[in-house]
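Note that one protein chain is taken out, while the other chains of the complex remain in position.
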Amino acid sequence: MYTEKVMEHFTNPRNVGEIADADGMGEVGNMKCGDIMRIYIKVNEQDVIEDIKFRTFGCGAAIATSSVVTEMVKGKTLDEALEVTNKQVAAELGGLPENKLHCSNLAADALHKAIEDYRNKRVAEKSNLKETGK
Amino acid sequence: MYTEKVMEHFTNPRNVGEIADADGMGEVGNMKCGDIMRIYIKVNEQDVIEDIKFRTFGCGAAIATSSVVTEMVKGKTLDEALEVTNKQVAAELGGLPENKLHCSNLAADALHKAIEDYRNKRVAEKSNLKETGK
Amino acid sequence: MAKIYLDHGATTPLHPEVLEAMKPYLTDLFGNPSSLHSFGREVRKGLEEAREKAAAAIGAEEREIVFTSGGTESDNLAIRGVARAARQRGNHIITSAVEHHAVLDACLGLREEGFDVTVLPVDGYGMVRVSDVEAAITDQTILISIMLANNEVGTLQPVAEIGKIARGRGVVFHTDAVQAIGNLPVNVNDLHCDLLALSAHKHYGPKGVGVLYVRKGTRLKVFNFGGSQERKMRPGTENVPGIIGMGRAIELAVQELDKKADRIRKLRDKLIAGVLEIGDVRLNGHPTERLPGNVNVSVRYVEGESLILSLDLKGIAASSGSACTSGSLDPSHVLLAMGLDHQTAHGSLRLTLGAGNTEEEIDYVLSVMPEIVSRLRSMSPVYAGQRRD
Partner (left out) sequence: MAKIYLDHGATTPLHPEVLEAMKPYLTDLFGNPSSLHSFGREVRKGLEEAREKAAAAIGAEEREIVFTSGGTESDNLAIRGVARAARQRGNHIITSAVEHHAVLDACLGLREEGFDVTVLPVDGYGMVRVSDVEAAITDQTILISIMLANNEVGTLQPVAEIGKIARGRGVVFHTDAVQAIGNLPVNVNDLHCDLLALSAHKHYGPKGVGVLYVRKGTRLKVFNFGGSQERKMRPGTENVPGIIGMGRAIELAVQELDKKADRIRKLRDKLIAGVLEIGDVRLNGHPTERLPGNVNVSVRYVEGESLILSLDLKGIAASSGSACTSGSLDPSHVLLAMGLDHQTAHGSLRLTLGAGNTEEEIDYVLSVMPEIVSRLRSMSPVYAGQRRD
């Protein structure tokens, strides 16, 4: 069913956990479908993802895609990270069973949400700074 | 499927053949159903079946019932023979498969027809005699 | 690595004596039972002996036994066969929300053909209330179908009582006994059922063969046409080795019932107690009115498939009612019908014990479970926030 790489990531997931002072956090999925993924990122001055962690409630595919996406984008710039798609995540794992392609393959979406969250916060901060500077 | 006794009669049928100068002949069945039985009888002065023969086109049950009925009534009076039913014939053979009970189990009917034929002829003969005697 | 099979609810291995019984029919005794010659007659004899065994096992007559290709076909033949035959008399069917899909979907599919289907709710243990059945019957009701033992949570249904009511109201009654046979006594007269479905591979027989018991006088309209096998109720050359295997398997299932069920029940109770000790684990299904081999629990904060995969990596075969394994997007309809929320349903784990399991195996399972659960919980976003120790 699952490829070896899926099972390897399921067995030894990379970057599990939370980042207490994360710059951005993204969550996708819902309990109805049985998949919830949360991704935390720490971004440096050069817009590079310095640290990334995840927590996932879900099946083997959900855990493995979460794990592999953190590995794929750690050290990448945000713009590079935004180019990663769910499809690429599945391909990186050597493919996923057909019935897992839609519901459990949302890790890239969670990542994008985390980046969005980070950028929204930055915008808010900047406007705060501006206001303060005024 | 068939009892041993059926197979024994099928393998070694008694009284196969014709009686050239039969006193009575009865035929039942038709080619549509695939069963035709013909029974020939020779009757003595005491109304006893002295000789009996059959020819049958048909399945194992048809041949075995023909054979056994000839055995059952040889040496019996006509009245006794008329009491033999298809059911008794089947019982004598230790039973027949259910789907054979109706189409292939007609030997008693053929016998009764032969007796009827004999009696009709006797009536005809007698009236001939009467006419001649007149 | 240890290989521990705890998925007897999904299927069981062949009993060695069942395989022995089948072997001649996989080699020399290959004739078609419909053939007149000796090759056919010998096989016909074996087939009819298997029918005798199946009949004897459930208190039926031989001619009331129809061999099918499995539980699914038996259920469909029963439900759709009765519905179509009784169409003139009424169009109402009663079933329950916790039936196997073979029953539930067969019933629901009939809605398209103008039937009115009542799907009865169950209580928190997954049990149908007899009073609900009674209240649902109308003068249009032609069929009631309620299973004997649930395949997911193991809950036993009050089938004998329901059967009595159905009989009293002149309604045909079908019961799916696929999971029950070999685990509890099954007698068609005690159950007052008109139809009863079995599947060999759930009781140490071969896959691809089942039985539909059809009480004499029960009218079915069949939907497969062809030869005159099984009194035309089930045309097609018979799965001879399968039927021979089914006959032997059901004979053994009944013979070994008491001995086996008691032993398995003890292991089950030990397993349940041990798993509950992990904490934040709830038992699904009835505490006592359940199959001797069934353990079904929900492990909070964790998803079922990931539990199964983790157990599999330790050599333990289990199943779950999570969406990921139910073949649909929703988790088990049985767990939802019992009132579980989605998270709890997704976190369900079914361990079903069978003849081959030992106490050592249970000990092993209990030794690895806590670690597996805590690893998965440590990854879970819902656990992190809501720990309740």
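Going in written order, the chains are labelled A, B and C, and every chain counts its residues from 1.
Keep this in mind: contacts are C-beta pairs under 8 Å (C-beta built on N, C-alpha and C of every residue); 3 or more make two chains touch, one makes a residue touch a chain.
Computed from a predicted structure; not experimentally measured.
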item: Touching partners, among the displayed chains, of the absent chain; value: A, B, C
item: Candidates C:Ala106, C:Ile162 or C:Met369 - the one touching the absent chain; value: C:Ala106
item: Sole residue of C:Val153, C:Ile308, C:Ala323 or C:Met379 that reaches the chain not shown, by the stated touch rule; value: C:Ile308
item: In subunit C, positions touching the absent partner; value: 3, 5, 7, 10-14, 19, 22, 26-27, 30-32, 34-40, 69-73, 75-76, 80, 100-102, 105-106, 108-109, 199, 201, 206-209, 223-228, 235-242, 305, 308-309, 311-312, 315-319, 325, 327
item: Touch list for subunit A against the chain that is not drawn; value: 1
item: Absent-chain interface as seen on subunit B, which is shown; value: 2, 7, 10-11, 13, 16, 18, 27, 31-38, 54-63, 99-100, 103-104
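Here is the rule we use: only the chains that are shown with their structure count from here on.
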item: Chain centre separation (subunit B, subunit C; CA means) in Å; value: 58
item: Between subunit B and subunit A, distance of the C-alpha-averaged centres to the nearest whole Å; value: 94
item: Subunit A-subunit C separation of Cα centroids, rounded to whole Å; value: 41
item: Per-residue multi-chain contacts in subunit C, two or more chains; value: none
item: Junction residues of subunit A - those touching two or more other chains; value: none
